[in-house]
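A single protein chain has been omitted; all remaining protein chains appear in their positions.
Our next item is chain A:
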């Protein structure tokens, strides 16, 4: 069981005072899978994400990565193998594109203060390797030509790509994407779709939050729908698309309108 699922979240509940933002959600992501998480605004998708990545400690429930319970600290979660992007882009604006990706390498390198001061052969080798790996990721995401630009000077779409490249730099087994196509035109969305497939082909499982239904249903092997903090339905794209409750949650029902 431990090897089958990259992510195994069981009974995750998150309460803020009297408000229950996420209630008893189970979600599993197998290796090589792309799973989508949908739901109307305020359904608790991002809160659930934050529970997975250690930004929040769930009130109840456990989150396992490849069979081991995740520690409740963001940097340890990343070290374990889960990387994420943010709904509102959070790049290191005054660092170059390359430096952003190099920061992503942080958990996979260990050169400390002393080796930085001494600049021995070990330090130089590690720096060269990190650089090479970062450049390779920039090549992969199509940003290689802009390696020396400041992150803040990139156009919007490329900033999104850079966030993904930065997250991939930590060699994650699972990548969490929080609305990766928000604000993109259809063409850019299609490019992102290709990118996500390519990431999966590299052996990284993907869990993605998105509002763009066409994007989600094209992309995902499985889709889960959260409504008011609870998982309403989970299944293949066709199952979820056909579920009346999902449609109702997004569009409202006549009963709901009457009540």
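Going forward, a residue touches a chain if its C-beta (ideal position, glycine included) is under 8 Å from a C-beta of that chain, and two chains touch if they have at least 3 such contacts; residues count from 1.
Here is the rule we use: contacts and distances are computed from a predicted model.
S.K.: Determine which name in "Cytochrome ubiquinol oxidase subunit I", "Branched-chain amino acid ABC transporter permease", "Beta-ketoacyl-[acyl-carrier-protein] synthase family protein" or "NADH-quinone oxidoreductase subunit N" the UniProt entry assigns to the undisplayed chain of the complex.
M.R.: UniProt protein name of the non-displayed chain: "Branched-chain amino acid ABC transporter permease".
S.K.: Specify the residue from the set A:6, A:102, A:175 or A:208 that touches the hidden chain.
M.R.: That would be A:102, which touches the missing chain.
S.K.: I'm checking contacts with the chain that's been left out. Which of A:53, A:159, A:181 or A:204 qualifies?
M.R.: If we include the chain that is not displayed, A:53 is the one touching it.
S.K.: Just one of A:15, A:64, A:79 or A:241 touches the chain that is missing; which is it?
M.R.: Answering carefully, the residue with contact to the hidden chain is A:79.
S.K.: Hey, which chain A residues sit against the chain that's not shown?
M.R.: 53, 55, 73-75, 78-79, 83-84, 86, 90-96, 99, 102-107, 109, 111-113, 115-117, 119, 123, 126-127, 130, 149-150, 152-153, 166-167, 170
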